[in-house]
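Only one protein chain is missing from this complex, and each of the others stays in its spot.
Going in written order, the chains are labelled A, B and C, and every chain counts its residues from 1.
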Amino acid sequence: MARHIFHCPLRWSDMDAFGHINNVSFLRYLEEARIEFMWRLAPGEGSASFTGGSVVARHEIDYLRPLVHRHTPVAIETWVTDISAASMTVAYEVKDGDVVYVRASTVVVPYNLEAGRPRRITREERSFLEDYLEKRAVAV
Amino acid sequence: MARHIFHCPLRWSDMDAFGHINNVSFLRYLEEARIEFMWRLAPGEGSASFTGGSVVARHEIDYLRPLVHRHTPVAIETWVTDISAASMTVAYEVKDGDVVYVRASTVVVPYNLEAGRPRRITREERSFLEDYLEKRAVAV
Amino acid sequence: MARHIFHCPLRWSDMDAFGHINNVSFLRYLEEARIEFMWRLAPGEGSASFTGGSVVARHEIDYLRPLVHRHTPVAIETWVTDISAASMTVAYEVKDGDVVYVRASTVVVPYNLEAGRPRRITREERSFLEDYLEKRAVAV
Partner (left out) sequence: MARHIFHCPLRWSDMDAFGHINNVSFLRYLEEARIEFMWRLAPGEGSASFTGGSVVARHEIDYLRPLVHRHTPVAIETWVTDISAASMTVAYEVKDGDVVYVRASTVVVPYNLEAGRPRRITREERSFLEDYLEKRAVAV
């Protein structure tokens, strides 16, 4: 059981007219964390997993505390809460130490871009994902 | 009982490297629809409602069909599914006629920017929101 | 001699933390105007011109007045200031009536995406562009 940690740099333009990191910008941060988790890590395990494309089927995202722009990255912990035949659920916490700004989860569907349709999760991908699986009751 | 309709223009840059409107771009579309619903419509009813600021506390968003970039806007229907003392839930459908691309909902908390804290919904705001209230079991 | 006019909708998120439309957002507006000019108009003249791709080689952009977010579009006038064998220069003004917010120009190179290299402007494209050609001394 492990969590992947991505140190996400903020951009000045992620702030909105209220001076806070805009709620939509956080979805970009989750995208970066998810892509690093799925595309960099999975192939690092010796497979071409997920590189053929994947599609977001659903997001849930809770904004717990406002985040003000600063020059140091925020940490995004990423893990897996569900694996089914043709989808997986990725969970995240955007945080500084114990302070959590955002909790979220995304249902991701592996996709065969050439065939133009969803595909099943391979045995190799499942094996990779299981190392990050925490089947707990998620608050989100 | 009514729904607000916003005709949302797409931008070429909303497409991702797969040629589809990126999942995060849809949150921008919902933001535009919600701002038009809350900031333009509410004051139009004779109040300064919501103009003092509001904060997004939660999004849920389901991607039902991919949307390809085109030059005509998509329609976003916006309505209200819950009103509490200090928050409201806004629901949306991004669609062309009967074809729904995205279903989503957002919990919005009115915010007193000067005081730096949430505030209660006013009687005037509640009256405005009730015209758009559909307390149905939402699929999202 | 003509100018193409594009009515560009603003987005709330185009504002920066200072409450103005951010300087980078204007480049997005120009992109929308240019794409409409090149991709929609050119094929409308009966050709598949430019649809195979094009590349931006250079931008020059002058910010003359700050633009505050509002719900009505701004007008972008687009025309052509130079046509060479393998590139063209597009000029723009972002304006409300006589009030000009931004003046800019872009050098665009038609590109053969499949071959992965620039290509020459066709006779048909040149004919289309010449209708919008104003070879004046441009301030930008």
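Heads up, the rule we're going with is that contacts are C-beta pairs under 8 Å (C-beta built on N, C-alpha and C of every residue); 3 or more make two chains touch, one makes a residue touch a chain.
Since this is a predicted model, take the numbers as computed values, not measurements.
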Option from C:Pro9, C:Gly53 or C:Pro73 whose C-beta touches the chain left out: C:Gly53
Which residue of B:Met15, B:Leu64, B:Ile83 or B:Val100 touches the chain not shown here: B:Met15
Candidates A:Arg11, A:Arg65 or A:Arg117 - the one touching the absent chain: A:Arg11
Chain A residues that touch the omitted chain in the full complex: 9, 11-13, 28, 31-32, 35-36, 40, 71
Absent chain, residues of chain C that touch it: 18, 23-24, 27-28, 31, 53, 55-63, 66, 113
Touch list for chain B against the chain that is not drawn: 12-13, 15-17, 19, 22, 24, 69
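Rule of thumb we're sticking to: only the chains that are shown with their structure count from here on.
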Which two chains share the largest set of C-beta contact pairs: A-B
Type of chain A:chain B copy interface by residue overlap (half), same or different: same
Chain B and chain C, separation of their C-alpha mean positions in angstrom: 31
For chain A paired with chain B, centre-to-centre distance based on mean C-alpha positions, whole Å: 24
Multi-chain contact residues (two or more partners), chain A: 24
